[in-house]
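Apart from one protein chain that is not included, each protein chain of the complex appears where it belongs.
Should a chain be cited, it is by its letter among A, B and C, assigned in written order, with residues numbered from 1 in that chain.
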Amino acid sequence: MDRAPRMNFMSDNTAGAAPAVIDAIARANDGREASYGADQVSRRLAARFSDLFEKDVIVHPVLTGTAANSLSIATFCPSWGAVFCHAGAHILVDECGAPEFFSGAKLVPVEGEGGKLTPQGLKAALGHFQPGFVHHVQPKMVSLTEATELGTTYKPDEIAAISALAHERGMRVHMDGARFANAVAGSGKSPAELTWKSGVDVLSFGATKNGALAAEAVIFFNPAEAGDFEYRRKRSGHLVSKMRYVSAQLDAMLDNGLWLALAGQANDMARRLEAGLRAIPGVGIAHPVEANEVFFTLPDHAARGRLEKEGARFYVWSSSEDPVPLIRLVCAFSTTTSEVDAFLAAVRRTLGV
Amino acid sequence: MDRAPRMNFMSDNTAGAAPAVIDAIARANDGREASYGADQVSRRLAARFSDLFEKDVIVHPVLTGTAANSLSIATFCPSWGAVFCHAGAHILVDECGAPEFFSGAKLVPVEGEGGKLTPQGLKAALGHFQPGFVHHVQPKMVSLTEATELGTTYKPDEIAAISALAHERGMRVHMDGARFANAVAGSGKSPAELTWKSGVDVLSFGATKNGALAAEAVIFFNPAEAGDFEYRRKRSGHLVSKMRYVSAQLDAMLDNGLWLALAGQANDMARRLEAGLRAIPGVGIAHPVEANEVFFTLPDHAARGRLEKEGARFYVWSSSEDPVPLIRLVCAFSTTTSEVDAFLAAVRRTLGV
Amino acid sequence: MDRAPRMNFMSDNTAGAAPAVIDAIARANDGREASYGADQVSRRLAARFSDLFEKDVIVHPVLTGTAANSLSIATFCPSWGAVFCHAGAHILVDECGAPEFFSGAKLVPVEGEGGKLTPQGLKAALGHFQPGFVHHVQPKMVSLTEATELGTTYKPDEIAAISALAHERGMRVHMDGARFANAVAGSGKSPAELTWKSGVDVLSFGATKNGALAAEAVIFFNPAEAGDFEYRRKRSGHLVSKMRYVSAQLDAMLDNGLWLALAGQANDMARRLEAGLRAIPGVGIAHPVEANEVFFTLPDHAARGRLEKEGARFYVWSSSEDPVPLIRLVCAFSTTTSEVDAFLAAVRRTLGV
Partner (left out) sequence: MDRAPRMNFMSDNTAGAAPAVIDAIARANDGREASYGADQVSRRLAARFSDLFEKDVIVHPVLTGTAANSLSIATFCPSWGAVFCHAGAHILVDECGAPEFFSGAKLVPVEGEGGKLTPQGLKAALGHFQPGFVHHVQPKMVSLTEATELGTTYKPDEIAAISALAHERGMRVHMDGARFANAVAGSGKSPAELTWKSGVDVLSFGATKNGALAAEAVIFFNPAEAGDFEYRRKRSGHLVSKMRYVSAQLDAMLDNGLWLALAGQANDMARRLEAGLRAIPGVGIAHPVEANEVFFTLPDHAARGRLEKEGARFYVWSSSEDPVPLIRLVCAFSTTTSEVDAFLAAVRRTLGV
């Protein structure tokens, strides 16, 4: 099939892998190695991530973001606990109940502008759960998504305010970092500032969307708390025997800041899209563009249909009953300026401007 | 570290990946592709496996054998059901309770020579469970391992006899085929003969131990029965977004019979070990060598210690209290004749013969 | 302690048991009887409830409403399914996650006036779940509460409209009937009209709040669908060995319409409270009084405090931050007119009117 001019903004998970990641896998394929994480690459991950986060951390690789999130939650949240997250959070909406399966816990949706929780929103939600009252599941965790599902990011002080409230109530803070690289690259804040320095207890550090094949790392910022993670990982089928190939992907990401370079490219392309779209009459930008996603509106579904006919690929975020289509564009590490510019031209053609 | 003369027989999961598998992954890394199994490689797997098994089958790739086994079981076995398996089965002993986690079911150990269930043994075990009696979990599945944990294999008529008994009782038959390639290569029987023609309902088709990085396929022989597998796979974090890289591994395995060539090499090396060991006084072969594993005894632990000092790597299968050490050797696709011969020479030196 | 003038409207579960229920238990205590539901009283329950519901039904007694609801849901809803219920439903808010524990399913809150679901609300909620999309839990059940948590009741046509929508989507309909007796007594509709004739598939028929010690019945309206209920009941510890004492409570409730007489008395007292409160300046009735509960507002918390000092016992339904207290009164089978009148006088004194 002829893919040119390719204008695929469906998802960062439709992009392939960064060549350096493929190379790292090939290099890891060197003879015998101990299995289940006792190999040399796996064993150096803790030191590398500790450097990155400026703190001794525990690192456990897994293969999918759903596993990373669910295992993180299961480590801290008992079956009779509740996890508070945004009403649009991936863990709540798009994982077919995985966090509940792993932990038994209940997920409590909390509304918030731009895909973000606020201390006020969290506090109001907590108000429905009476501490020590056995008829209520008990608040045990908050889960933040950084960058959010709407392409926005939390600032360190925003994270800190939520974490402070959570910790006061004896809750732990999880960060779903499927697009953590984009948040770091976009904010100019350090990995430490966006996590443990702001009160995050455990992070799902995503690499897959950012150019790995299938590799995520669960990072515990207090090593003593990693607890029974490893039993749960095995028990859920997420302990890979030939771990070296997973670890090699993460290892390659950390070489020379590859993870930030890849995310930076995706973010740059999102900002280029945003700038171009803002200049087009009839187009509205729905959320601040702070990572690698752009949400915009077209005047009507006819325009959306013409844009698809032009060959553009994207996800319609709004419901089919909504008269004004809200469109999500996701840029990947492999998105190019020519792809962006082709898309902008197609939008202009579509709208006749 | 100096690995020569390498004599690593610890496990087939300490071997690397076959070069053709690495190549296939690199080839799959070609631009944008639909995610979650809608890519082109993933979509052709059903046809390829249907050819291989001479029957229309449903194929679902997953990343680990534990996931393949547990999801297979969860598809057929309700939480109040029982799965009968050998007392030494991997699903019972070495998966930290994963099948129970996924299904809620109880695993019932059944004794049997050489790691194999027999109809008699199964029948006796079933006798403890009264049909329709709510105090008893209800027999719902049998799980066979092919090749077994002890390197033996079931013959088609043995499988058929167990399956017939299971089906009479309304139970389904699962085959843990982590080393299915070795069983097929070793027996000369077709994949169909060892599975659905003998009554198997669902197979965990292993590729990882046989030279993939991390790829297993769950094969349902009656397409109508794959049921809710896909929801359970997602819900357990085993649906990979960039599925093409998993499917590419399986796809490469089926090219030109690679999977059998790799397994054949491992099996050949096991038979070469067996022949060599049989010729050494003081060594006993514990189980028929029908796949890629050899179990043998040394006269005492001192001899075992000397063999380890020679640089040989293996797993001591017997308990530490057992005066006669039972040693497991596992050959991989990458095991060489020189490695085997070096090991045999080391055994001779160890025993002074 | 001096309980007079008793004005306890905390909950119907603080009332004792109806004398006829105690008598029935004593009568059941007659020598040897088969255990686990094979006794004579238990065996006649199916016929008695079939008479009551004008249809052959399956009846399974359990001891608590939480068990009745959770087991009903677990019978129909797979772990990857979703149960839609009102945002204030007991199963969602007040059972510490029990339905999730029993079924693995996710509960989806749906808003609605007066504690009631509407077809519109349900349809909108369903819109967020894409059929066959493995990332979404799949809609499998609706759970209605009759009478609702706010003392209102569904009319048969309201139930039928919701059931029709649910059945169209392949979902089953559960009714939490912890106060089903009050709904029947209050509406003048038959048990059949409020359940299977309006599309209900399974009912938690409550007796405890209505004057039993601890007895609820799960009623399946299509006997073929009771499925694996009995295994789940045993497996969750809810199969009572000396079942005769549970069944005797249900049996007594059905004698001479005792269940409706008890509920009728509670309802009458609620209506008397309502009428009295409506006549008092400064008091507002918050929801239609259709069963045994009255929700009303006082002008401020000072008035509420004075009312408590008068000895009245009730539950403040609003949050502590709400300036206008919303008060819940629950009448029981044992509530008397003198208790009601004492309460009304206390409110008048409290408000100085």
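A few comments on the model shown:
In this text, contacts are C-beta pairs under 8 Å (C-beta built on N, C-alpha and C of every residue); 3 or more make two chains touch, one makes a residue touch a chain.
Computed from a predicted structure; not experimentally measured.
Check C:132, C:237, C:281 or C:323 against the missing chain and you find that the one touching it is C:237. Across A:27, A:135, A:309 or A:349, the single residue that touches the chain missing here is A:135.
The residue from B:30, B:54 or B:94 that touches the chain not shown here is B:94. Against the chain not displayed here, subunit B makes contact via residues 79-80, 93-97, 100-101, 104-107, 127-128, 134-137, 319, 321. Interface residues of subunit A with the unshown chain, by the touch rule above, are 36, 78-80, 134-135, 138, 228, 230-235, 239. In the full complex, the hidden chain is touched by subunit C at residues 3, 6, 8, 10-11, 13-17, 19, 22, 25-26, 28-36, 62-67, 70-71, 95-98, 101-102, 208-209, 213-214, 231, 234-242, 245-246, 334.
Please note the rule applied: only the chains that are shown with their structure count from here on.
A separation of 52 Å divides the Cα centre of subunit B from that of subunit C. Per-chain CA centroids place subunit A at a distance of 42 Å from subunit C. Shared interface positions of subunit A, defined as residues touching 2 or more other chains, are 95-97, 101.
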